[in-house]
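The other protein chains are all here in position, but one chain of the complex has been omitted.
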Amino acid sequence: MKMFVCIKRVPDTSEADVKIDQTGKSVDSSRFSFGINDADNYAVEEAVLIKEARGGEIKFLCIGPKDSDVVIRMSLAKGGESAVRIEDPRINQKDPLQVAKVLAAAIKREQFDLVMTGCMSADDSNMSVGVALAEELGVSHAAMVKSVEILDGKIKVKRELEGGLTEVVEMSLPAVITIQTGINVPRYAPVRGIREAQKKELKVLKLEDLGLAEEEVSEAGSRVELMKLYIPVVASNAEMIQGTPDEKAEIMAVKMVKGGLL
Amino acid sequence: MGDIFVLAEHRRGELREVSLEMLAAASSVAPQLGGKITAILLGSGVNSFAEKLAGYSDKVLYVDDPLFAEYNSEKYQLALSDLISRYQPELVMVPHTTQGVDMAPALAVELKMPFVADVAGLSFEGGKLQPVRTYYQGKINADFAFKGKPPYLITVRESSFSAGDPSKQGTVEKIASPLKEDIQYRKFVEYIEAVVGDVDISQAEILVAIGRGLREEKNLSMIEDLAKSINAVIAGSRAAIDAGWLPHDRQVGTSGKNVKPKVYIAIGISGAFQHLAGMKAAKTIIAINKDPNAPIFTVADYAIVDDLFKVVPKLTEKLKELRA
Partner (left out) sequence: MNSEVRSFLEKHDLLGCVQCGRCTGGCPVTARTDLNVRRVIYESIDEKMLDKMSKLPDIWDCTTCSTCAVRCPKGLKPLEVLIGLREVLVESGMVQSTVRDALESVFQEGNPWKKPRATRLDWAEGLEVKIAEPGEKVENLIFVCCTVAYDPKLQDIARNLVKVLNKAGVDYGLVGDGETCCSSEVYNLGEAGLFEMMVEDNTELLKGFAADRMVTISPHCYSTFKNQYPLLKMEIVHYTHLISELLAEGKLALPKEVSKKVVFHDPCYLGKKNNVFEEPRFILKQVPGVEVLEFERKKERSLCCEGGGGKMWVETESRKERLAETRIKDARALGADVLAVACPFCILTLDDALKAKGFEEEMKVADILEILHEAAG
């Protein structure tokens, strides 16, 4: 089983103030913390579990600057043979179809059985790269996978649908699956393991190495254009409860009990 | 020219609400695009859905074929690719659901369509359609423009448009199935229902829901106290369930359960749209979060912008006092 796992380093903005920078087209990330994209982390673990159960080989793929090496090394420490980081400022990372094209170019050069991505990135959340990648590679896919079973030349997966429903799908290999969070419990990569993983191959490639022309994957070559970013007006009709924490609690309690909400 | 295709979504004998939401969105932009709205329906034994969709569109094109009984990304892609190539609409709308995201990106690649995913709004700038989507869990909005030639493809976020009332009487046209035999690669096997545990949050009258803001499992006792004081059931966001604080059947949101309680108290939940979609039907929503920009406040009726660790214990205390 030869597997590719696509990972990305993303900011954690769940508690952060997100501000738009002067370009108006990107955000000021100087005060964010960063880490591996959550869903990708589950994909890494799933690949390692499959490898532990059936043997095989894992290669990590990542588009990003050198800062991304830390999440690549952490993934390699968990179990993986090698990694490729594609660093090229010409790549338009805001277009999921172009990202898929770059990843496909890196995968196509080799034989593979299974490609995994996270089902969604925490920053852009297009939920599109994995499925577009499958089309670029000309193989079957399933998105939002919550369970994987490898069969002979096939794969059986459970997709997590709305309303707690699960859809079971069978596909022939090779295939691409996008992994939903919660499919497993990602392990910890101890620092000694990460140091050990420094010995593993991590190639850094550019567009030319992948045989891609700039216009295929650059902003200019995208079929859509990001016009501007802006902070949404929170259209809240909510009644703001004012005061100290104690006062707010009291006002709310009175509304709930005496206002007949309960 | 200027026509809009809307892919209707259905599952297990139910036409899903997002279909009507997209048709409402299509209606709002159809005048500017200067075209007609066509609902696309792929299924088996779906005449009644076709009839219903006709009330919201100018035309319904539908495939009625047992091979389309269940959603299958490869069959859907094949059928849509065929229809789009044939009719050349200006805009194609696919729901940003577990069906849509499983198919649309591949379709975009196949037909080289300008594509924007997870669209939550549509606007016009200089006469050109601009889809609006969000980044960073709703903290940033982005306006996009299409550069290439139509047809354009978007996936539309659930619950971002309100379904209208039927006001049209579109024509209904059954078209030949694009499939002669079943495809070989991807096969639908079965649906599995979620195992219902002892508590069914979708039936609860009062829900206290927790999110990542609770920080640690040990803080759950504070929430249990609050829930007990008002006979509420505890539910959670995906973060709370992933963290193992609550069992899976307590998850609210698109991948969990949709809930409609009388009162929903969201504590430390910032309000990812998957979560909002699952709870915004609640009659009264009370949100406690320290981030004033948290999206949860967009659906809240009462907003408490403060540290939950300071507010919740006091709230419990006051509720106990008042209900004594």
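Per-chain numbering from 1; labels A and B assigned in written order.
Operating definition for what follows: a residue touches a chain if its C-beta (ideal position, glycine included) is under 8 Å from a C-beta of that chain, and two chains touch if they have at least 3 such contacts.
Keep in mind it's a predicted model, so treat the numbers as computed, not measured.
In the whole complex the chain that is left out makes contact with A, B. For the chain missing from the display, the contacting residue among B:13, B:34 or B:244 is B:244, taking the whole complex into account.
Within the full complex, the residue among A:16, A:168 or A:227 touching the omitted chain is A:16. The hidden chain makes contact, of the residues A:191, A:220, A:240 or A:254, with A:191.
Contact residues of chain A toward the unshown chain are 12, 16, 30-35, 70, 74, 78, 185-195.
Listed for chain B, the residues touching the missing chain in the whole complex are 216-218, 221, 243-244, 307, 309, 313.
The criterion applied here is as follows: only the chains that are shown with their structure count from here on.
Chain A and chain B have Cα centroids lying 20 Å from one another. Partner chain B is touched in their complex by these residues of chain A: 11, 13-15, 17-18, 20, 27, 96-97, 100, 119, 122-132, 134-136, 140-144, 156, 158-172, 180-182, 222-232, 234-241, 245-246, 248-250, 252-258, 261-262. If you check the complex, the residues on chain B that touch chain A are 11, 71, 73-74, 96-98, 101-110, 112-118, 125, 130, 134-148, 184-194, 206, 212, 230, 238, 241-242, 249, 251, 254-258, 262-263, 270, 284, 286-287, 291, 293, 295, 297-298, 300-307, 310-312, 314-315, 317-319, 321-323.
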